[in-house]
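The chains shown are only part of the set, and none of them has been moved.
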Amino acid sequence: MSWNSFGRVLRFTTWGESHGPAIGAVVDGCPPGVALSEADIQPWLDRRRPGTSRFTTQRREPDAVRILSGVFEGRTTGTPISLLIDNVDQRSRDYGEVEKAYRPGHADYAYDAKYGLRDHRGGGRSSARETASRVAAGAVARLVVPGVRIRGWVEAIGGDAVDPARFDDAEIDRNPFFCPDAAAAARWETLVDGARMAGSSLGAVVACEATGVPAGWGAPLYAKLDAELAAACMGINAVKGIEIGDGFAAATLSGEANADPMRPGPDGPAFLANHAGGIAGGISTGQPIRIRVAFKPTSSILTPVATVTRGGEATSIATRGRHDPCVGIRGVPVVEAMVALVLADQALLHRAQCGDRAQGTPVDLAR
Amino acid sequence: MSWNSFGRVLRFTTWGESHGPAIGAVVDGCPPGVALSEADIQPWLDRRRPGTSRFTTQRREPDAVRILSGVFEGRTTGTPISLLIDNVDQRSRDYGEVEKAYRPGHADYAYDAKYGLRDHRGGGRSSARETASRVAAGAVARLVVPGVRIRGWVEAIGGDAVDPARFDDAEIDRNPFFCPDAAAAARWETLVDGARMAGSSLGAVVACEATGVPAGWGAPLYAKLDAELAAACMGINAVKGIEIGDGFAAATLSGEANADPMRPGPDGPAFLANHAGGIAGGISTGQPIRIRVAFKPTSSILTPVATVTRGGEATSIATRGRHDPCVGIRGVPVVEAMVALVLADQALLHRAQCGDRAQGTPVDLAR
């Protein structure tokens, strides 16, 4: 079943294919009175925009967003916000091979098996181009929780990781890899260039941290903040793994090593560690929220791979067209956007259920 | 916001606390005519039942399920199925310390921060006892997709992993660890005994494989089958990481190494590898679906840890009460249940959208 909406009270729906006339998102449930114009969204789209270095696809898209509804005199009205981005640089002729045979690792075969037909041009709906819609929606979400800072970076490419001791936030925006470690960024130039020229591609790990999230957002169990973030990020193209806090490393620890001891602090407890990634019992603790997301390597590669045609005959495919040699790099603004959308949604949900809790007064929404 | 329902058309809702009178689940949307009695559910609950070895909590619960609705003369009627399990072995007096101070790593502080109060007895709603409701609901889901076999096991405890070369499916049910490797199971006896006697606990990795899933279940993007499974498993208590197929390892690979090459097969393509874990573009490919789930160590431990009281004063806490030294072990039937619930839901959703596709005829649901 096609399912292109996300969120519980702050919801968004995306639409559009790689080589259609446009793509877009509709954001519903945004609080009214938020100052919003295209200028609030465009910088985030520009971070994700393709064609800005040789390490991303060479497709040239301005990714200029237009707000078609939901804003009046510079403020949100509380009604749905329609965001539209034109596609201007389609080159569908590159995709003749993809029409006839399935790229291993790509969505091609699965779409055909499910739907019986597919828009093969540029990957159609399964193209990473769709993520521009998420980034646009995420820019709106950021404005709903302005006290939260959401910051992502690439932690590893092809297994080559940054050195945590060299982490420099300012470095992230200085290189084409969103890499916080200048030395790693230098190595990655060689690494990604090599993959690109070999007609290959590389996987990557993206990390993201959200600071300024107060204790109390999220839910026990079926909508654990961990689970919301996992669903949000695992829904991004090419993502195959997600960790909250220590993630799989926590599975190697003892209980006392994994505990985040507490000490009295100025505003509630002060924590002496953050193995939990800022979430306990599915609810934020006030610590920074930390996640890691695994992107597989781009499956559209020039290196030939054995496959079958739509008719079921053996062949091999080498994918022409323009592709990111490492789709995880541009995943950074996308992961950030999804985190923003989850947190803004949870902020509103927390206010819905617990908005009057602090006062300790009887609940009376009707006064 | 409390959110205790899961699923899109096959939905279930759970309720209940560790030390309340009972716990339960309501399963809605089950197809009619499915043969169902308590005997179809009880064996799965028995697999998860506590107190069956010294490696789990010593709480003695028969976990006898009763079906209160939705079944008539041995068959489901299509109306909601209410499943109830009595709590019979509460010992709330053990939890005096938990009332006063927060267990680091546990939900205690987060619940207080969110709700302003909590049922501290046995962890209340945040207790792993809740997972019995999931296992009961999952037993119903299995009957909706009888052609699918869902099989979980423990892959590692405290960082000590099974040897894949020694994997023996039959071994899984022969030891108290759901361990497919007899040698590892023997080591884990010592390991878990050690942790238990030291007042400590251990994390674990649970793996799960679903075979018999046809190509075509799932959805692109926001409800990628990967994302549905991630949300389902990350919503289990103590889970902090999830991988589909190669997961984080895929992020270290090149595109050609991560591709799953295809060859013509008897029923559609035959795959030469399964890095994707049976899911491409969010949709099943017909290969086995493979996931890995990281459980952190139990946070209720006898080893004292620094913490604060509800009043904000420094203290340390050593949790008495009865706890699993490795909560991941009993996570196996829980992960299996959640996988079953996701797959049954997706099977129905696929039939909803694409039920008439195979025929190649014009859609006409009204004939």
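Should a chain be cited, it is by its letter among A and B, assigned in written order, with residues numbered from 1 in that chain.
Operating definition for what follows: contacts are C-beta pairs under 8 Å (C-beta built on N, C-alpha and C of every residue); 3 or more make two chains touch, one makes a residue touch a chain.
Worth saying up front: this structure is predicted, and the values here are computed from it rather than measured.
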- For this file, in which 2 copies are placed, how many copies does the full complex count? 4
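We adopt the following convention: only the chains that are shown with their structure count from here on.
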- Fitting the CA atoms of subunit A to subunit B, what rotation angle results, rounded to the nearest 5 degrees? 180
- Compute the distance, rounded to whole Å, between the mean C-alpha positions of subunit A and subunit B. 25
- Query: Can you name the residues of subunit A that touch subunit B in the complex?
  - Reply: 1-6, 8, 14, 102, 104-111, 113-116, 125-126, 130, 156, 158-159, 195, 200-205, 215-224, 226-232, 234-235, 237, 239-248, 250-264, 268-269, 272, 275-277, 279-286, 292, 294-301, 303, 305-308, 312-314, 328, 346, 349-350, 352-354, 357-358, 360
